[in-house]
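The excerpt is restricted to a subset of chains, each kept in its original location.
Should a chain be cited, it is by its letter among A, B and C, assigned in written order, with residues numbered from 1 in that chain.
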């Protein structure tokens, strides 16, 4: 697995959390970031359900699932009111941040740009020390993603400095 | 199967068709109306894909699939711009009409009210003579829906006055 | 749809029926024959479940689902004892006949040969007058199969002489 400091998140609004989240607040926990767009078919069919299953499966572990709404197309179609209704209808319970709009003329939002994501869905794994360990564009296999999570959880438990590199 | 004149559709906008559709224009064809909301999970997971498969499977038959966007909740989240992006992203190619808003104070749109639909998704079958023959709320089984369509197509071919009543 | 007299079935054993079935016994009913092998993955994953859903969906209609065990390979692996356990474990409730072995040296059983089936699964539709109307090798789409069944049921109800030809 790669390992470099995870870029900070730039967000404007959060849902399902009393306060905005940032890397500092989740330090010490394995973090699964699910970057999505509410009108992205692959996100709705695969990504969001997978993120929900991760949150449920590992709810007793030091692991946090975070949604990141990275709108890079159809901006007018996926505003805050639409996202709120979407999260309600799809029963998304984990914290979801809205990626901050890019500088004038850039359709790509800030965090998406900072992570150099290629599209949605994108799954990002950040370890307990804040290192970006894995970033996958597209559908990510349950078995392999599970193995990566299991490995990072053991690292976190040991305070270890790496060793994971599955698949 | 029941049989009564299908209520007329009241719509404000259409997509995927050069002109607004009404019952008169589709007379002589079996019509499958798929009433949906773009943020209804059951519509996205089952209803829309089924409507797309119907349109594809029976493309050589005198059958028309029509989508009807019957928004009765989260109105601010499912406006025209959002629906346009949705239809584009989900590659919906059949004609889709936007159900006209209900009279002041009524969240239920006009056509949904006229058909007394209970929610979304709702599937409506109209025969070649404009009679409403079947209306189902929720997921409708492929085999049974197929049988109903096959029966109505034979009726249409014969100019017959009924006889279908499958399942 | 094609239309020619359905060849008679040649069978050695039957399950789930007190007496052997033949075309004469099912005259007046629409018949869906599901030809399968118990160790054919496509039959187990798609064909058998579809046949079970047909039997359940149309149980109030004049329709009979029949399984035909057409073993043309691994004969020693799919004997009567194995088939009996298979039908029990997969909860197959509709009548199943065992296709009679071919003449010496022919691995293809008799009925499979008479129908010129290309492999398993194969779905055969026979109308109420004993005419073979449709034969499909491989996975057969639920919507289209449903339409064919719905059409043949209307024909049967009317005592009609054809007209079905969906898709």
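Remarks
Operating definition for what follows: a contact is a pair of C-beta atoms (placed from the backbone, for glycine too) under 8 Å apart; a residue touches a chain by one contact, two chains touch by 3 or more.
Since the model is a prediction, treat every value here as computed from it, not as a measurement.
Note on stoichiometry: the full complex in this file contains 4 copies of its one protein sequence, with 3 placed in the shown coordinates.
Keep this in mind: only the chains that are shown with their structure count from here on.
A simple rule picks the central chain: find each chain's mean C-alpha point, then take the one closest to the mean of all protein C-alpha atoms, which gives B. Contact of a single residue of chain C with at least two other chains is seen at no position. Taken together, the chain C residues at the contact with chain B in this complex read 50, 53-54, 57-58, 60-61, 141-151, 153-155, 157-158, 163-164, 166-167. Listing the residues of chain A that touch chain B in their complex gives 39-41, 44-45, 73-74, 76-78, 81-82, 84-86, 88-90.
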